[in-house]
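Take a look at chain A:
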Amino acid sequence: MDLLLVLGLPLLGALLLALFGARRFAAELNVGMSLATLLAAALLVLRVIRHGPMLAWHEQFLVDSFNVFLVALTAFVGFTTAIFSRPYMRIEEEHGRLNPRRLRLYHSMYQLFMAAMFLALLTNNMGLLWVAMEAATLSTVLLVSLYRTRASLEAAWKYFILCGVGIAQALFGTILLYFAAEQALGREGMTALLWTHLNAVKGQLEPRVLGLAFVFLLVGYGTKVGLAPLHNWLPDAHAEGPTPVSAVLSGLLLNVALYAVIRCKILVEGSIGSSLPSQMLMGFGLLSAVLGAFFLWRQQDIKRLYGYSSIEHMGIITFAFGLGGPVANFAALLHMTVHSLTKSSIFFAAGHASQTAGTQRMDGIRGLVVISPTIGWGLMLGSLAILGMPPFGVFASEFLILTTAMREHPWSTPFLLIALGVAFAGIFRRVQPMVFGESDARPLPHSPALVPVFVHLAMVLTLGVYMPPPLAEWFRAAARLIG
Partner candidate 1 sequence: MSLYSLLFRCILTLSLHDLHLLLVLVLGWLILGLAGLLRPHRVGLVAAVLFPVGAVIALGVALLGGIALMAAHIPQVAVLPLGLPDLPFHVRLDALSGFFLLLLGVAGAGISIFAAGYFRSGEGTAPGLHCLQYHTFLASMALVVLADDAYFFMVAWETMALSSYFLVTSQHRIPEIRRAGFLYLLIAHVGALCILLSFGVLQGGSWQFTFDSMRSARLTPFWASTAFLLALVGFGAKAGLVPLHVWLPEAHPAAPSPVSAMMSGLMLKTAVYGVLRITFDLLHIRYWWWGVLVLIVGLFSGLFGAIFAAVQTDMKRLLAYSSIENIGLIFAGIGLAILFEAFNLRLFAALALTAALIHSLNHSLFKSLLFLATGSVLHATNHRSLGKLGGLIRRMPWVATLALIGTLAIAGLPPLNGFISEWLLLQSFLFTPQIPHAFLNMVVPLGAAALVLIAALAAYVMVKFYGIIFLGQPREASLAEAHDPGWLERLGLAWLALGCVLIGVLPKIALRAAGSVTGALLGQAVNVSTPFWWIAPIAPAQASYSGLVLVGGIVVVVGITYVLVRVLAHGRVRRTVPWDCGYPWQTSRMQDTAEGFGQPILHMFGPFFRIERDTPSPSDCSPHYRIHIEDRLWRAIYQPIEIAVQHLSNAIGTLQGGRLATYLLYSFLTLIGLLVFVLWA
Partner candidate 2 sequence: MGVISLVRQFSVVLLAVALAPLFAGWIAQCRAWLQSRSAPPLVQPYRMLRKLFNKDVALAKDASPLFRATPYILFGTMVLAAAIIPSIATDLPFARVADAIALIGIFATARVFLSLAAMDIGTAFGTMGARRDMMVGFLAEPALLMVLFNAFLLSGSTALPSLVEAYSAHPLSMNPSLTFAAVAFVMVLLAENSRIPIDNPTTHLELTMIHEAMVLEYSARHLALVEWASDLKLFNYACIGFALFIPWGIATHGADGGLALLLAVAVLIVKLLLAGAALALVEALSAKLRIFRAPEYLAMAFLLAVLGLLVHILLGA
């Protein structure tokens, strides 16, 4: 029932907002629907805590420790982003960048996107997972091109084509998976693509097929994760879309895509019995982290900067999953969580910052603490958090990842060190003059919704020094599951 609510409420929201999205109360409705989804997700989480993992609807849906925390996270960030987007989009409208019709599109697509992500997270069917991922892509394509400027169209086009092609590779991988599954499970109804069934027989799946399948799946979903060198859509889409969309892209979609990759990795690694997938993940992870960091160095646009930072962090998470083992997996899951929270809060702050300055170019943003201390401190603290400054939680996961890497694969640590060092310098040398210094810009017409920023940061801070035992238990269970 709660499952149905989690999946259905955003769909309902999409429908309602498609009808009333242009009205004054659309933003409030958006917030309301998101809140309802969050509550439903909370119910689902409670149930899973109480009764353990569950399957539903002819095993088509699966809720286990791995995805339930992602569902909660997605619902939460979805909700806070909706709160943030209310004043943000209103200011955008007043600046004349949007009209009510586009707002309607925005609101309904936002809900549709959430629905697609919940579907991708909750489904037990690898095929359905593919369909949901594609749906998520399609709904965000329209969000990225919302402003209908040249740049936003170009970004959306690239996003569409690159992710479309990527996802086509994932489909081929899925077909190969299905092909291997048929050998082991037979062709009875829809069970051959069910992850739980595949997982149960993964030892019998043909390793060579799964090896190839993993390549296609990794390239496919990896494109959406933003792994270098498949990442090229990501900075464009982040920079040109509306800020709430950047926030959910970075904070949520990347996670969901990575979730898909990891689900595949569990199967493939179990089947081929070698560390090949782990090696690929580590390689991609390191490459993304290092390239992301060097890209960061040269950015001029604030949202592009943080887009590349997402690539870097996805690289680190992927690397950690590649390291494997309970500690690194735990760290990777933690990093996914804190990255989502931190990165979305940064985008909130950066969005308002660029609205205040009237430009996304960082040269034009100056002295935020002078004009609007909350935006300034939000951006500063968020950036420090994402750069792995304790006591923020990002540091906790980086601590575990780095120490693990140092013992298991010491060759990788210089790369990580370079990536983290360059990323630190790259981001901080931009953030500092934006936040500090003098400014003559005027404050925003509407008071910015910065509660989400500080709530997120407070959560990240808490995770750095104290992790509630149930959450830790989830992470542990999920880390065991990933193996």
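In picking the candidates, the idea was that all candidates are chains of the complex that A comes from, given by their letters.
FYI, contacts are C-beta pairs under 8 Å (C-beta built on N, C-alpha and C of every residue); 3 or more make two chains touch, one makes a residue touch a chain; residues count from 1.
The structure displayed is predicted, hence computed values, not measured ones.
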item: Chain A in this complex - touching candidate among 1 or 2; value: 1
item: Candidate 1-facing residues of chain A, complex; value: 157-158, 161-162, 165-166, 169, 211-212, 214-216, 218-219, 223, 229-230, 232-233, 235, 274, 276, 280, 291, 294-295, 297-298, 327, 367, 369, 384, 387-391, 395-396, 399-400, 402-407, 413, 417, 420-422, 424-426, 428-429, 432-433, 436-438, 464-467, 469, 472, 475-476
